[in-house]
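Input: a single structure, listed below in structure tokens.
Removed: one protein chain of the complex. Kept in place: all other protein chains.
So, chain A:
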């Protein structure tokens, strides 16, 4: 058995290390097999450099038709699993065809790489960045090694950030006015606001604020929309009377939000909504949904 496994094992070890691997921030990602691993974090226009070392197994030689490293940005739709769409693809040739007898190291560098999209792991879609090392061989297939990394892009605070203010209601039944202090929130932001009851003729049991994520994939007739409720935050308990004003203070940090993604490469969008839900004593729900934009603020620390 051992022999057999050994037969299918690649005849060499490939390791990819980043130049600033020790100092660079690592973030966790979930792999397909469910395991969480720590990978380095980059942002757009950074230099991605490092070393590849290839070490043939004891007493073996690796014969190849060339060694290359690729930096790929891929989008994978889950209904079309395994089929990656590369929106970014950069290649560096590392070695001309030949044979490797012993451990050999190749430096590589991709400078100021344009990586406009963030790594994203959604319900139906995945956007990932990966370094792919390929040792091409004529027979027995090529030897390939992947190294994932994460890209996050930061946005400065928007210059215009209006509050969301709206009056809604059901005639002669319920009239409220709500206000969220901003329309654009960063990931660690706090939603401050209030709900003002202008008219209450129904017996309200409670009121929640939900954060919902809407992920739409595909386009045209194939558009697939998936909505998740990420947060259900109770704002009010009991029935208010006319004139009551209920405060809102919702910290976003506990929730796993991503920035809003709009039409990423015509493949998918991720949008966030605040959904204000009032539940009456007969468990009827009255709600109003408002889109908010989520962005990633440069981390100060």
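As a convention for this text, contacts are C-beta pairs under 8 Å (C-beta built on N, C-alpha and C of every residue); 3 or more make two chains touch, one makes a residue touch a chain; residues count from 1.
Note that contacts and distances are computed from a predicted model.
Novice: UniProt protein name for the omitted subunit, picking from "Sister chromatid cohesion protein DCC1", "Proteasome alpha-type subunits domain-containing protein", "40S ribosomal protein S24" or "Vacuolar protein sorting-associated protein 35"?
Specialist: Per the UniProt record, the undisplayed chain of the complex is "Vacuolar protein sorting-associated protein 35".
Novice: Which one, A:158, A:247 or A:298, makes contact with the chain that was left out?
Specialist: Of all options in A:158, A:247 or A:298, contact with the hidden chain holds for A:247.
Novice: Of the residues A:61, A:201, A:232 or A:285, which one touches the chain left out of the display?
Specialist: Touches the omitted chain: A:232.
Novice: What residues on chain A make contact with the chain left out of this view?
Specialist: Considering the whole complex, chain A reaches the absent chain at 206, 231-241, 244-247, 249, 251, 253-254.
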